[in-house]
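One protein chain omitted, others in place.
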Amino acid sequence: MRLINRIPNRPGAVLLAALPFVLLLVAYSVASDIRLTANPSDKLLPAPSTIAATAERLFTEPDRRSKEILLWNDTVASLARLMGGVGISALLSLVIGLAIGLLPYARSLFSSFIAVLSMVPPLALLPILFIVFGLGETSKVVLIVIGITPFMTRDLAQRVLEIPKEQIVKAQTLGASTAVIALRVALPQILPRLISNVRLSLGSAWLFLIAAEAVASNVGLGYRIFLVRRYLAMDVILTYVIWITLLAFIIDWLLKTLSRRAFPWMEAGL
Amino acid sequence: MRLINRIPNRPGAVLLAALPFVLLLVAYSVASDIRLTANPSDKLLPAPSTIAATAERLFTEPDRRSKEILLWNDTVASLARLMGGVGISALLSLVIGLAIGLLPYARSLFSSFIAVLSMVPPLALLPILFIVFGLGETSKVVLIVIGITPFMTRDLAQRVLEIPKEQIVKAQTLGASTAVIALRVALPQILPRLISNVRLSLGSAWLFLIAAEAVASNVGLGYRIFLVRRYLAMDVILTYVIWITLLAFIIDWLLKTLSRRAFPWMEAGL
Amino acid sequence: MGAIKLNAVEKWYGNVQVIKGVDLEINDGEFIVFVGPSGCGKSTLLRMIGGLEDISRGTLDIDGRDVTAEPPSKRGLAMVFQSYALYPHMTVRDNMGFGLKTAGAPKAEIAEKVNAAAEVLKLDPYLDRRPKDLSGGQRQRVAIGRSIVRDPTAFLFDEPLSNLDAALRVEMRYEIAKLHQRLDATMIYVTHDQVEAMTLADRIVVLEFGVIAQVGTPRELYERPANLFVAQFIGSPKMNILACSTSGDSYQLPGARGGAYAAATPAEHLGIRPEHITLGAPGSGQCDGEVDFVEYLGADSFLVVDCGDLGKITVRSIGDTPLTAGEKVGLTFDPERLSFFDKDGLRT
Partner (left out) sequence: MGAIKLNAVEKWYGNVQVIKGVDLEINDGEFIVFVGPSGCGKSTLLRMIGGLEDISRGTLDIDGRDVTAEPPSKRGLAMVFQSYALYPHMTVRDNMGFGLKTAGAPKAEIAEKVNAAAEVLKLDPYLDRRPKDLSGGQRQRVAIGRSIVRDPTAFLFDEPLSNLDAALRVEMRYEIAKLHQRLDATMIYVTHDQVEAMTLADRIVVLEFGVIAQVGTPRELYERPANLFVAQFIGSPKMNILACSTSGDSYQLPGARGGAYAAATPAEHLGIRPEHITLGAPGSGQCDGEVDFVEYLGADSFLVVDCGDLGKITVRSIGDTPLTAGEKVGLTFDPERLSFFDKDGLRT
């Protein structure tokens, strides 16, 4: 029987799916064990137990100087920047995307500008943002906005253009004005797409956030990771990495659930 | 007549498309002029003529100490890292993507691992890469590979799964083995997609490159931008930003042309 | 009221003329069907009437008023699309009430009119569903309902049934016919399906390359096609067309026997439909041939008879036929049912 037709049975599939994770864990544990045996003060591959202990300390014990739990402060600061940037981008892309998709004049005006804009690597603009907006919150939020708005706008505009011509024509023969068509015909149909765009863009948004925080900040998840790198504090870094991944996963799941709840008419809509 | 039906005529459309660029240029010139009139040694908004002069100097005059033209050194170093990372990612994603798409066993084995992997913000891993691989070239290339491979792999696997079942079945009834199906039926059909994936991923690859160079390097486009930020050398930064954008545009155009030349059967293929 | 008049209407896309001067008067309450092969301009003509395409030259009158320059929303016409064009995010009720709501009608009036239309179209149980939860036929009914609610001057249908399967198509065809009886509104209907055209139309307009080939009742088109194009386009299987010559009051077929000819002008083509030929012994009737193959369809059988120089002639035999491939037969043409065409393809 061809390999192509060999299908693992149910428990086999679960086992296979778990395999890479298990292997990774085992490999790490063994490597960590070997290094620690050779040099008990080695910090490069801390034992899993050390990581767990560090994680517990980070989540619960306040900093000696500030009396605050740094991890929670970092999380709140980073999430605020992330939400701010993504929220502004979503709003901008919705408005401009609708305009480009519906109005030929807006299409002529914006589309090539946005196409050129999307070719500029946003991180290269970060130094300019720091110079113009200073090292504060603004430049971090603006970096996220610059980074993800062009993509979201182009995609939403495309989606508006994909709305069957007949729907727009029918609305016109039924007496709808441009505003009514935008708000009652086009907008509801691109809202689900907006959410899926936000989900897709969140990965990039995290990148911009971490980059900005790494370069200049005094609080935030990205700042902390790059700060503790100097002390080779692998246990702290790994805790933060896992925590960020978990946050990303939860946000994605929330958005997916929202989309399914809010737009039940979406799948296979004609 | 509804706004929705007003279509600009040909010259009008060109004019409209040029408008945002012209406005941006004019606004910059005016702002620069005002600041320079107030303070002739202001560095924040250098006059367009200053930028042009700087650009000419950067492209042609060698550095006094090293006797080499830094911009070309930076470009070569950055492009080498970019190509290395993207090349490795393309190869990896092709092989793993084909395996996941064609073989149920590989699908069980890899797909959830890659799904989890793609949720980890790669920039958060950068400190770990620096610690593990040191500050040299390896960690920069690995960052790019980690950053873009999961997305490309998932997309290629998806594309393989989208090849109509009948094509695979037909190949089997015509006596093709798994290897023949992979190499003669599936591979040629996903190659165009690989190129479009590379095009899509290059934006991210540039980001990872600039981020890695900004944090730790001694040559490279990203390194230079963040270095001169300290001296507020806006003219240098702007030259570099425009140069990076141009490079990104040229690479994209080359890939697009390659794809169109190499896969003429692609569009509307059934 | 819904009388529509097209005066020398033309459509140009750049230098390409798609509609080449169409004159047509449609009476109030009439059911008109546009048919023709793809690319003949039937949909373009409908969209020009609906105002979705500009009229390049000529004028369009509705109820005696020139509406050539008016936007679609002012013409009072309702278009029903092949793709339904329903709004996927709205319920059936909201879809049907959309036009009234944009017109600012009071809620009670909207509800009343939507319910009335839903009753006519048997959509009452589905008013709170979304389009994706409906079958193809139900979606098409919602699309029609959305138009009914606005009391249009006329309905324009653009291949409304072509996305439905065969059984549903027959059913919806019947429902549209009933709807026309009940509303008594003018309807213009575009289709490429002959059966739809024949069964629905008061008059059929056959288009060929942007020109009207013939306008007439289904009977006129079927029995007295005005030219070779209409003769071959209407009817399935196609009318047999044979080369012939005429002299005085008789016609001749090459290598076969002829018959009486009545028209004044000479003809070069003879048309005879498969059901107007009877099979007999070789030597009888107008020509002889050999059965090439037989298609048995149950109610009828179609025989393709190879008549040498005359070509292959399709003959209908009612019910089954005792003939099989290879047998020699004589073909008798019903003299009442012959169509003759001159060298330009026009009926003599």
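A few comments on the model shown:
Letters are used for the chains, namely A, B and C, taken in the order the chains are written, and counting of residues starts over at 1 for each.
Going forward, contacts are C-beta pairs under 8 Å (C-beta built on N, C-alpha and C of every residue); 3 or more make two chains touch, one makes a residue touch a chain.
From a predicted model like this one, the values you see are computed outputs, not experimental measurements.
One of B:Leu16, B:Ile148, B:Val185 or B:Ile251 touches the chain omitted from the figure, and that residue is B:Val185.
Here one chain is not drawn; of B:Thr50, B:Asn73, B:Gln158 or B:Gln172, the residue touching it is B:Gln172. Contact residues of chain C toward the unshown chain are 177, 195, 198-199, 218-219, 222, 234-235, 273-275, 293, 295-300, 316, 318-320.
Of the residues in chain B, those that touch the hidden partner chain are 164, 166-167, 169-177, 180, 184-185, 188-189, 263-270.
As a convention for this text, only the chains that are shown with their structure count from here on.
Chain centres here are Cα averages; for chain B and chain C they lie 55 Å apart.
Computed from the mean C-alpha positions, the centre of chain A lies at a distance of 18 Å from the centre of chain B.
Of all residues in chain B, those touching 2 or more other chains are 2, listed in ascending order. Within chain C, residues 71 each touch two or more of the remaining chains.
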